[in-house]
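Below you will find the structure I want to go over with you.
Of the protein chains in this complex, all but one are displayed in their positions.
Chain nomenclature is as follows: A and B, assigned in order of appearance, with residue numbering initiated at 1 for each chain independently.
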Amino acid sequence: MLRYLIRRLLWAVLLFVAVTIVTYIIFYAIPADPARLACGQRATPECIKRAAHYLGTDRPLYFQYYKFFGRLMPFSFRGGPHLKEPRLGRSFTNRQSVNSVVAHAAPVTASLVFGGAVFWMLIALPVGILSALRPRSLLDRIAMVFVLVGISAHPVWIGLLFAYFFGFKAGLFPITGYSDFFAHSGDTSAGPVQWAYHLVLPWATFAILFAALYVRMIRANVMETLNEDYVRTARAKGAPEWLVMRSHVLRNALLPVVTMLGMDIGIALGGAIFTESVYGLPGLGKTAITAIDSFDLPTTQGVVVFATLVIIVFNLIIDLLYAVIDPRIRLS
Amino acid sequence: MSRKLWLSTVLVVIGLFSVLAGGASAKSSHAGATGGTLTVDLLSDVDYTDPALDYLSTGWEIEYATCLKLMNYPDANGAKGAQLVPEAAAGFPKVSNNGKTYDFTVNAGFTKFSDGSPVTAANFKAAIDRDADPKMQSPAVAFFSDIVGSSKSPVSGVKVKGNHLIINLTQNAPDFVARMAMPFFCAVPTNLPHDPNGVLAPPSAGPYYISEHTPNKSITVKRNPNYKGKRPHNLTQINYVIGNSQAATYLRAQQGATDYAAGGIPSASYAEAASKYGVNKAQFWVKPQLGVRYLAFNHDRPEFKGAKGALLAKAVNYAIDRKAILAQGGYLGGKRTDQILPPGMAGFRDANLYPLKGADPTTAKKYAAQSGVASGTGIEYYTSSTAASAAVGQIVQYDLKQIGLNVNIHQFARAVQIDKEGTRGEPFDITSEGWIADYADPFDFINVLLDGGNLHASNNNNVAYFNDPAYNKQMNSAALLSGAPRYKAYSNLDVAMMHDNPPWAATSNFNDRILLSSKVGCFTFNATYSVDLAAICLK
Partner (left out) sequence: MATGEKEILGSSAGLAGAVAIESGTELGELEVKARGYWEQVWIRFKRDKIALMGGVTIILLLLSAFVGAPLAKHWLGHGPNDLFFSAVTPDTLLPVGPFTHVLDPNTGKNTFFILGADGTLGRDEFLRILYGAQVSFEVALLSCLGSMTLGVLLGSMAGYFRGWVDTVVSRLTEITMAFPQLLFIIALASTVGDSMNNITFGIFGQGVVTLVVVFTAFGWFYPARIIRAVVLSLREKEFIEAARMTGSSDWRIIRSHILPHLIAPIIVYSTLSIAGLILAEAGLSFLGVGIKLPTSSWGNLLQGATEFYTQQPWLMVWPGLAVLITTLAFNLLGDGLRDAFDPRATH
């Protein structure tokens, strides 16, 4: 087990390095000079030179990456080995620390993604199970239509329509904007109620796509499990139906769903870009788009690094969980 | 339009300055009470709240309320608001040594910094020294490079003697006082750190101060308890909410959830706002800005070179449909123009050179034929990738097709466009650009944008690569003049260039379109800084 763990961890680190290198090369090959942009409309050669030096863009690419990677590491050997805070650098546009930019954006995306996940599981679980138990019933047919529309309609479009009808026409929910979960000093507009109120439409928009996919998957898994020999055996033995369902069918059918959920959440945390951009939520996706727009490389890079980290960590956790559950993997 | 133009392309940061528009003075009722909190919606954050780094129109609007300057623009509508008056200075500076030495007497007993420390001449020197510190990389360097020793901090050409601030210049510069009224030079505490990342909430000595700035989220501006000066300070607090979309801001303003749509509203909604609230009545204000949108002709290219090129430049000026181009900015987005200087800039004289109501293909064809350009010649057109820019490109493409030119549109991210067009030798014929005055002086348009003696290999502002020795000479001598002769010289240059050898086709001047909530009682539009936050009061 320990060897497996070490191997997975090493590979995760390698993966991370590979992604950051590729990202770095591509982002730094852009045709715009950030130093020129930092100096504004009346940029003077003097200002541009100073800015390039400050931003480090006057150094060769590999050196910039070396600096970037050094900042990112949680330890340093300069002045004796010691631990330090990993830093993502500073924004080109407002010189704010990218750590704090990411720290402000991540909770917004997390609210959207985790809330959305609850939302879609609340739809997918009952609908998926019930339509598997009653194939070709009215519910099943309606569910299948929902699935098809859910995976075929564009999330941006769904978002726009929701915002128009529920937000603008009916005035039930705010059209855009985000409200903090924790009210901070002097701001009465924040708090859990406002938070949820602002997120209802984004949650619904974000959830539809996944709800459709999960209904389909849960339905297929449950149907498959119902045909397994052990389920038939249990039934033949005269076990009550609810017991068969609970301890044989659902347990086995839903295990892969839980795994999937882990991965989907990991990936979606990297930026639920469409939902965020339609509803103007200041999450990771929107932060990244704004940064890309203004060629704010450190911020773009910061969001990508963070998102990569989340994906890798979620995958690692799932792999390890699987290894715990299924001993065959450890041995292979 | 300019808010949208520049804010959507965050990086080209500019201060927006505008001097009065001919006669259109804002009416404002002074029916409000003191106190209260104003909520302002901003589409995206200001770049900095540090006066040494802030170079964005929305940021300067805040600095106008918080900054104490040597000279400042009064809190007034129309022409009055565009005349510099002494603020912390006891009067206008004494100019000596052939216009190279400025002596300001600082007399600011009426105020203290928001942290309680007093204001002296040293605080103004501190501001210049901070701007000049290479570590700060302030964009302000472009505006005081003529002070002696400006490349090092402390700047040797700035001295404090008692309550005197004495500044020595390397050469005579009649626009110096106007430059010193920029927020870059407002009083800062002498111990304000030279932090290249900017101070988020620096103490200030104006009527207000920034008490908190959470980037990309909120800015809180509070009344300076130590300010006893004459500038108005009605509101207790101003809360900036950052990040609401324009559509949401529009609704919030109508509901009264926000009091000022500083980030603008969707451009398609301005017509509705105008019909709902009326223009310049109470809630919806349309005010001209000191800026120009133009198509620059690359004079390094064979098509626009020399006398034949000047004819083609004229042809394009006749061929384009300025009305259709302006319409892409939405209702009341600006005013059509055919000149370099915007109306309202001292030195502007309406010359009526080219058709403003629409295209004139007949005359255009005549000039095109004289220029000898072959029918079907390809014209490489650079523009940014926003939808509105693409739309303007299409109109130009259509218009020039009528005179036999094939326009190839190349769209780039705004930042890339600036980089490319600023590089000499880049293969473009026309680029679509805009400029907003840094400070109210024709130098900032004519010399900065068209002086051919100042061309570099890269980072050019003169993207027309216009280099006419005769005009260069006239520009340089105009820069040394002051008062009426200065403006007359620039006025003649503007008209002569556009008439004889047009470096561009200017298309429009920008309007500032301001939507307020019904709660706002008094409103003052300062020609230089746009909305005067200090003078706003609530009903």
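We take it that contacts are C-beta pairs under 8 Å (C-beta built on N, C-alpha and C of every residue); 3 or more make two chains touch, one makes a residue touch a chain.
Given the structure is predicted, the values throughout are model-derived calculations rather than measurements.
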item: Contact residue for the chain not shown (choose from B:58, B:328 or B:447); value: B:328
item: Which residue of A:110, A:125 or A:312 touches the chain not shown here; value: A:312
item: Per the touch definition above, residue among B:48, B:284, B:348 or B:412 touching the missing chain; value: B:412
item: Residue touching the undisplayed chain, where the options are B:385, B:458, B:472 or B:518; value: B:385
item: Chain A residues that touch the omitted chain in the full complex; value: 11, 15-16, 18-19, 22-23, 26-27, 29-31, 148-149, 151-157, 160-161, 164, 168, 209, 213, 216-217, 220, 223-224, 256, 259-260, 263-264, 267-268, 270-274, 277, 285, 288-289, 292-293, 300, 303-304, 307-308, 311-312, 315, 318-319, 322-323, 326, 329
item: For chain B, residues in touch with the removed chain; value: 247, 266-269, 271-272, 321, 324, 327-328, 330-331, 385-387, 390-391, 393-395, 398, 409-413, 416
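Heads up, the rule we're going with is that only the chains that are shown with their structure count from here on.
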item: Inter-chain centre distance, chain A versus chain B - centres from mean C-alpha coordinates, in Å; value: 40
item: Contact set on chain B toward chain A in their complex; value: 9-14, 44-45, 47-48, 53, 55, 134-135, 137-139, 141-143, 145, 151, 196-198, 214-218, 220, 243-245, 247-248, 251, 412-413, 415-416, 418-420, 422, 435-436, 438, 448, 456, 459, 461
item: Chain A residues touching chain B - in the complex, by the definition given at the top; value: 30-33, 36-48, 50-51, 54, 90, 93-97, 100-101, 104, 168, 174-178, 186-187, 280, 282, 287, 290, 293-295
